[in-house]
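Excluded from the complex is one protein chain; the other protein chains are retained at their positions.
Chain nomenclature is as follows: A, B and C, assigned in order of appearance, with residue numbering initiated at 1 for each chain independently.
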Amino acid sequence: MAKHTGRGISAIEYPTGMNQNGDPSQAWIKIKPDGRVDVFSGTADIGNGSKTIQSQIVAETLGVPYDWITYDNSNTDSSPVCTGTFASRATFVAGKAVEKAALSAKQKLLEIAAKELEIAPDDLEVVDGEVIAKGAPQKKIGVPDVAAAATWTHGELITGTGAHLNPYAAIVEPETGKVDSPPHAAISYAACAAEVEVDDETGEVRVVHLWQAFDVGRAINPTLVEGQIQGGALMGLGLGVLEECYPYYPSAEHRGGEFGSYLAPGIKGLPKIDTIIIENPSEAGPYGAKGISEMANNPQPPAIAAAVFDAVGVWVTELPVTPERLLRALEQKEQGPRRDGKWVIFDEDISVNTVAAGESRFRFPVG
Amino acid sequence: MKAVGARLPRYDGVAHVTGRTQFVDDVRVPNMLWAKALRSPLHHAGIAKLDTKKAAAIKGVHAIVTWQDVPRLVYGHLEALGIPGDEPLLAKDEVRYKGQPIALVAAEDEETAQLATEAIEIDLDERPALFDVRKAADPDAPQAHHWGNWYPHFEAEMDVRQIRKGDIDRAFDEADAIVAGVYRPAAIEQVPMETQIALAVPEPSGRLTIYSCTQALYFSMGVVAAHLEWPLNKLKFVGGTVGGGFGGKVDTAAETVSALAALKAGRPVKWRWTREEEFLCSSTRAPWHMEIADAVTKDGWILGRKMLTLHDAGAYARFSPYGVTKHSFHHTGAYTIPNLHFDGYVVFTNRVPTTAMRGFGVTSVSFATEMHVSRVAEVLGVDPFELRLKNANRIGDTSPNGIAYTDPSTVPTIQSIAGAIGHELPGGYGAMTRDAREGDLLPEHLVAQVGEVTH
Amino acid sequence: MKLTVNGIDHEVESHALRPLLHVLREEVGITSPKAGCQQGGCGTCTVLVDGEPRRSCLLPLAAVDGAAITTVEGLGTPEQLGPVQAAFHEHYGSQCGYCTPGFLLATHALIGRSPKAGRSEIEEALAGHVCRCTGYVKIVEAVEAAVGGAS
Partner (left out) sequence: MGLNDVSVLIPSSAAEAVEAFGDGKDVTVVAGGTIVVPELASGRLRPKSALYLGRAGLSGISRKDGTVTIGAATPVSDLVDADPPLAQAATHVGDLEVRAQATVGGNVCSASTDDTPRGDLQAALIALGASVRSAGKGGERSEPLETFLAEGAGRLVLDVSYDDAPRAAGYAAVWRPHTHHYTILAVAAAKRDGELRLAATGVAPRAVLLDADDPLAGLELRDDALASAWYRTQLLPRLVERALTDLEGGS
């Protein structure tokens, strides 16, 4: 048995918000007579934690404790439009909408407080659930008292709405792909290193260690963003060495319906996963945040495959790097790439040129 | 007390750990029926006969929905973005993938519904199926789609997504080496622990309440409204709490047909997909075929890139044209490559339609680009960190479609990883910043691409 | 047949081969065990049968006639979380929450039989439970915290 270890790296980027944009999110907020806050957003929480993140944004923006927030995303009768939880937009785009709604509710709150304190709204701020005169902290009124006054004295509802939409970026030159405006809300970045152990007799690849550095813009909740990166890491491991719907691709044979035939990563042999969070705030995101949940599974597969090369000297370019693909690559290890003038050509066997007819548009210029 | 930046507890954490989070399958309504689908057993076939009479006569069966019951049979999820519809909600005269839904039976229990699907009489004329995207353009390839074997409706009715930038021929002429490779990541399943599910409840007001596991409440509601030709206020979507999605619950999979069955039966209908259906019939991440040739200099500059991408859309377009557009916009990865020639095709096959999954359109190209860059470093004998940092996108560099980067973090993330694994960066690379290029890092070939940073 | 679920006795009428999962969800009305795969592959349906973790989708009702079943509802309440529940909550061991009841019950049973379980024992005990969200990192942290709290 011969085991070899190797390391590989990768660096990636990913657009936050739907690429080409054009997808709105909206939110509205009302404050109850005792100052507690109801947030209505249409963002589905698919485990990514948007209920928590958006509640934190509202608490921060309004200046009230997190546990004063009630978050309701349960139905389309009470919640306004959110295009959806995809494209890493639940924090960035929808989070921006709740931030704007909170700012608008806060303005209304300050207007009522101004009447109670007889101080102009612009001279007031909200800190820890109290409206305080700037520079004169002894002059203050609790948010619950403001909300009560709004309800019972002034006959007003403290509410606020917000919406966020990055305009659609039209492709103005289809021949070149040129767009008329940025096609993303922001771009996020990450790098990754992987260490693997390869058994060159059985072809098994074990991922031993993953290091990942993500620029998240701003971590609204560091633990939740770590959770996204760690969850993405294991999904990336799945992409890299385990998962495939069609084990004999392009054939559709042996596509199994059982959990045993589809290899989603389990807990056994969990690699060591180190997560580094970098915060280069985005100008446009809520509190500088970017969305990173999707890209979290992008850097591992190439880092793992490069680590396999480092370990045993073969490039496996069809994912996942299964034991079979690795053994087949090892059989042809001595061949190496074909050199033709200054061309260095890898993977001729799987190129379109090997199967496409001569007149096919799907040909690739090599050599 | 700051809320932003704080490690506050999950809003839904207590409900999760006490088992009280209510997912769609946990909703209880009286008089509920269960649904099961009749699905195509073949990859590609004409439907010669579809007769539900015997099935409908089975005791306990309350409604059977086929294409005839759908007010608007074909509606594209992205019609608003100019991607026309091509997929019938239920198969009409043809099935193009194994597992394609043909009919839905609503019955007193799942067993009865299942038995009734088996009693539906159906005759299929099997047709040749296409699975290899590389063969799709061949004259003798079986036809997989009525539009042809690749998507023809990009802007200006182009049938290819193109990126052109700089002078690609000059880059290839001037290169010291040209490195070519092929990259093929597999189709994978999203595998949310909660399978696709919907519960449609007719209300006395004439409205429909639809309990949905969608990742996109309003998006899915729009899809249902379009198929039913209903105004939005006749629908109420209930959801927002989803047992995992990863992109697989952006397609509106169960809601519309469940709604039609509930309307037909006049009773609530729940359609819960089995894990087998989830694995075999639900949309997947696409398999991709990507070929890259990079024109490089011996000291590690990437002067130009030619790329051909074939995206396996499966049997229908769904979000695939969008995915390929996104892919094209990011085909240089985290690097600045000034001369580009990219062609991307959305190719139809007789596979289950592919769709969004975590990293849609870009996961594939991140793999291809990074593998390729690692190979280039190996071929040139250059440190892989150095090669990446050298070509890393910087403030003011422009993307493939000409947008200047405002806040790229490629440099700090790579430096951070080098530090984490104890890799000493050569030369001045440890002190490099993401700021605009100058000096040795602004060679002649990168001058013209620098754009104006607007904030 | 008889079942005691979280300390409450139930007479159930389902067919003897009906999986316990369906009996609990459709007849007893307890929905925390989930029908994640109904093949025994994912662990979302795990319950405790006389204190031992079992896949309720694989167990015919006949096999549990007279048994004491514990679901996650039996481990604690929102007002008073059980120790394993508290550890998962405090360590963010749950994202979408669908797999969580199964993980909690398997962990509860692990600590019962091995109060000082180490990393490999934890992985062995949870090997049949699939979580697609967390990458297991925070689950392991939660279980280690629960083990630490118990020993």
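The rule we apply is simple: a residue touches a chain if its C-beta (ideal position, glycine included) is under 8 Å from a C-beta of that chain, and two chains touch if they have at least 3 such contacts.
What you see is a predicted model; the values in this text were computed from it and never measured.
Participant: As a test of the contact rule: which chains in view would the missing one touch?
Facilitator: Missing chain, whole complex, touching shown chains: A, B, C.
Participant: Check each of A:P121, A:P174 or A:P247 against the chain that is not shown and name the one that touches it.
Facilitator: A:P247
Participant: Determine which one of B:T66, B:T112, B:T209 or B:N350 touches the chain that has been left out.
Facilitator: Result: among the candidates, B:T112 touches the missing chain.
Participant: Looking at the full complex, which residue from A:A59, A:V126, A:A169 or A:V207 touches the chain that isn't shown here?
Facilitator: Considering the complete complex, A:V207 is the one touching the chain left out.
Participant: With the missing chain put back, which residues of chain A would touch it? List them for me.
Facilitator: Counting only chain A, the missing chain is touched by 1, 201-207, 237-238, 241-242, 247-248, 253-266, 268-271, 323-324, 327.
Participant: Since one chain has been left out of the picture, which residues of chain C touch it in the full complex?
Facilitator: Here the touching residues of chain C are 15-19, 22, 38-41, 43, 46, 52-55, 57-60, 62-63, 106, 124-125, 127-128, 130.
Participant: Just the residue numbers, please: which parts of chain B touch the chain that's not shown?
Facilitator: 109, 111-112, 114-115, 274, 276
The rule is simple: only the chains that are shown with their structure count from here on.
Participant: If each chain is a dot and touching chains are joined, what shape do you get: line, ring, star, complete or other?
Facilitator: complete
Participant: Report which of B-C and A-B is connected by more C-beta pairs in contact.
Facilitator: A-B
Participant: Roughly how many whole angstrom separate the Cα centroids of chain A and chain C?
Facilitator: Distance between chain centres: 30 Å.
Participant: Per the centroid of Cα atoms for each chain, what is the distance between chain B and chain C, given in Å?
Facilitator: Roughly 33 Å, centre to centre.
Participant: Could you give the separation in Å between the centres of chain A and chain B, each centre being the mean of its C-alpha atoms?
Facilitator: Their C-alpha centroids are separated by 15 Å.
Participant: Can you tell me which residues of chain B touch two or more of the remaining chains?
Facilitator: Where chain B meets two or more other chains at a single residue, that happens at 9-10, 12, 191-192, 242-244, 246, 275.
Participant: Which residues of chain C are in contact with two or more other chains?
Facilitator: Answer for chain C, listing residues that touch two or more other chains: 37, 39, 41-42, 92, 96-98, 130-133.
Participant: Chain B touches which residues of chain C in the complex?
Facilitator: Touch residues, chain C against chain B: 25, 29, 31-32, 34-39, 41-42, 44, 71-73, 75-78, 81, 85-86, 88-90, 92, 94, 96-101, 104, 130-133.
Participant: Could you list, by residue number, the parts of chain C that touch chain A in their complex?
Facilitator: 37, 39-42, 92, 95-98, 122-124, 126-140
Participant: Which bits of chain B are touching chain C when the two form their complex?
Facilitator: Interface residues on chain B, with respect to chain C: 9-10, 12-23, 25-26, 28, 190-195, 242-244, 246, 272, 274-275.
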